[in-house]
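The complex appears here without one of its protein chains, the remainder shown in place.
So, chain A:
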Amino acid sequence: QAEVEETLKRIQTHKGVIGTIVVNAEGIPIRTTLDNSTTVQYAGLLHQLTMKARSTVRDIDPQNDLTFLRIRSKKHEIMVAPDKEYMLIVIQNPSE
């Protein structure tokens, strides 16, 4: 469990990272470095998007699966690493 802490801490201290969220399959944020309302917003919205993305990938090729989702926007990049039970969301600002 200490490793988890360490990993998350390390991710957070990378250059440009704004926030980190760990969400479970029900959309409950387990671990977050952002404030509650933002976290909840991200968790809810990204969860749905990830589901949609995964279903798209699987529709195209049933044996394929979604491993990573990156959304690049003008302001920053949202990276989602989905899993069966949990989801790791990181928001990074790459161009500093």
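Assume a residue touches a chain if its C-beta (ideal position, glycine included) is under 8 Å from a C-beta of that chain, and two chains touch if they have at least 3 such contacts; residues count from 1.
To be clear about the criterion, contacts and distances are computed from a predicted model.
Asks: Have a look at "Dynein, axonemal, intermediate chain 2b", "Isocitrate dehydrogenase [NAD] subunit, mitochondrial", "NADH-ubiquinone oxidoreductase chain 5" or "PIGU protein" and point out the UniProt protein name belonging to the hidden chain.
Replies: The UniProt record for the chain left out of view names it "Dynein, axonemal, intermediate chain 2b".
Asks: Can you tell me which of A:D35, A:D61 or A:E85 touches the chain that was removed from the display?
Replies: With A:D35, A:D61 or A:E85 as choices, the missing chain is touched by A:E85.
Asks: Which residues does chain A use to touch the chain missing from this display?
Replies: Touching the missing chain: residues 1, 3-4, 7-8, 10-11, 14-17, 22, 24, 26-31, 37, 40-41, 43-44, 67-68, 70, 72, 77, 79, 81, 83-88, 90, 92, 94-95.
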